[in-house]
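All protein chains of the complex are present and in place, except for one that has been dropped.
Chain IDs A and B follow the sequence of writing; residue 1 opens each chain.
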Amino acid sequence: MSMLNSSPHGHQGHSTGQVMQQVMLACVPGLTALTWFFGWGTVINIIWLALLALGIEALILHLRGRPIAFYLRDYSALVTAVLLGLALPPTAPWWLGLIGITFAIGIAKHLYGGMGYNPFNPAMVGYVVLLISFPLQMTRWVLPVGATDALPGFGESLVMFFGAEPFAGIDAYTGATALDSFRQQRGGMLVSEFWSVTDVMGRWSGLGWEWVNTGFLLGGLYLLYKKIIGWRIPVGMLAAIAILSAVFYDGGSSASGGSPLMHLFGGATMLGAFFIATDPVTASTTPKGRLIYGAMIGIIVYVIRIWGNYADGVAFAVLLGNFSAPLIDAYTQPRTYGHRK
Amino acid sequence: MEILTPVFTLLILAVVFGALLGYAAKAFRVEGNPIVDEINALLPQTQCGQCGHPGCRPYAESIAAGGPINKCPPGGESTIAALANLLDVEPEPLDAEHGVEDVRKVAYIREDECIGCTKCIQACPVDAILGSAKHMHTVITSECTGCDLCVEPCPVDCIDMIPEKNPLQNWHWQRPDPRLQNVQLIVTDQMRKAS
Partner (left out) sequence: MSIQASHSFYPLPGGIHPSENKAQSLQGPIRQAELPARLIIPLTQPGFAQAHVQVQPGDKVYKGQLLASGNPVTGLNAHASTSGTVVEITEHAVPNMSGLPELCAVIASDGQDEWQKLPPLDPAETDVDTLITRIHDCGISGLGGAGFPSHTKLRGALSKVHTLVINAAECEPFITADHALMREHADEIIKGIWLLLQITGAGKCLIGIEDNKPDARDAMLKAIEDAFDDRLSLVEVPTKYPSGAEKQLIWLLTGTEVPSGKITIQSGIMCQNVGTARAIARAVLHGEALVSRITTFTGAALEHPCNMEVLIGTPVAELLAQCDLDESRLSRVISGGPLMGFHLPHADLPIVKITNCIIATTESELPTPAPQQACIRCGFCTDVCPVNLLPQQLFWFSRSKELEKAEQHNIMDCIECGACAYVCPSHIPLVQYYRATKAELREAKEKELKAEYSKKRFDFHQQRMEEQKRQDEQRRAERAALAKKRKQEAAAGGEQAGGEQAGGEQKEAKDAIKAALERVNAKKAARAAKASQQEQNDTEPGS
């Protein structure tokens, strides 16, 4: 087959598959912290979702008449599975993951044309579908080590996974997340007061969560160092959260929205900033646009956390960001060489 | 009595908006039929009549009246795309009934065979042929639109349509062929399976 190939004839040697592998590798510190503080549930979720993701991806590729092995090797389905697995509560039963990943890969990804064509982050679509449809299961987190003496063991995690409801012991382990109790149970307390009466808060943010976020921050810095992701989206998002929470911190009064550190290291902030908002397919693509896109997500996250109806808002914020990405791109074209300044 | 409030409100609104609409219709009135001009501007102006209309403007009028946009071979795919974009309709493939898209050609008169009948001069829609009765004619290449209309009337068949540019000038890169790409993929897939 003689085919004219245009230059260049050399290549850096990176492939999409390698990019995705690096992303998964960078999840390890965060996942370790999650497992340390909240038990084996997340690991079980990820394994289960990964198997499902590969199966569903292969099935749909087969239905679409695409070469299966070639597309599976881009690892994009696995990344979706890992991200959704990290976001699901460790108590999630098997069917929750099944529904979530089916929506994520079947509908949010392949109905729009597959890898590269999806306008919305598949993992976040799956997560939001579950959050709206199954609010009870989706907000039932395990209490972190330190807040409870009894972290569910691997066996008990498996029992929860297989969804033996009503599982007598489940309530012993579960409770609201730190962000959730901060908004629900604080009443009129000062921030410091709340910190002293509750056992779900740690040194500067939610107990356990601060370390989970530190883990994802480390992973994110690794991705930045490897130049897998750019600095603009995470910086935009974290800066927006930091600034907004500083403005509304109010010295920790009873009307306070919590300290910047609590927000930066609470909930899914770091996971969102480095792993989810940076999903290039659905993010803004211009340099300036990425800063705006990140900042917009940060603002929405904070707004939802403080004045919204949910304890955390990363998933919604990212989807709203996805909506506006094309518009942001259209207004943030960089100046090309030789064009007027 | 309460019924009157909404009635009056709606009435006033109707009057206000009616007045606005009436004013707009007068103030922003567009003279003539600019859409025909716009369509005509997109056509290649070869005046070749391959579309079945006696020139580009009549074809533009037929398109403006809702006719098909895929009857112009000299314009080809790009003209169809431009028309589809202008009229906000789906682009269609070129209707092969009217001919196929080809490289741009110009007429060439084999001058030693020309008998000087002036028939081609009369046929040329853009006055691109030079000559007078009983004298050899020649085509001014830069003016020729390649419409083909002079070929038919020539009684001694001495007019050829030749490509305007040589193959090297016409060559340019083509997009990578997606079909080839797919074949390649499936082959690599099967090779991996086999190994």
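Going forward, contacts are C-beta pairs under 8 Å (C-beta built on N, C-alpha and C of every residue); 3 or more make two chains touch, one makes a residue touch a chain.
Since this is a predicted model, take the numbers as computed values, not measurements.
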Selected from A:115, A:178, A:315 or A:328 as touching the chain missing from the view: A:115
Touch criterion as defined above, residue of B:29, B:134 or B:175 at the omitted chain: B:175
Interface with the undisplayed chain - residues on chain B: 40-41, 43-47, 55-56, 75, 78, 81, 85, 104, 124-128, 143, 145, 166-169, 171-176, 181, 184-185, 188
Residues belonging to chain A that touch the chain removed from view: 2, 4-12, 14-16, 18-19, 70, 74, 76, 114-117, 227, 230, 280-281, 283, 285-287, 290, 329, 333-340
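As a working rule, only the chains that are shown with their structure count from here on.
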Chain A and chain B: spacing of chain centres that average the CA atoms, whole Å: 51
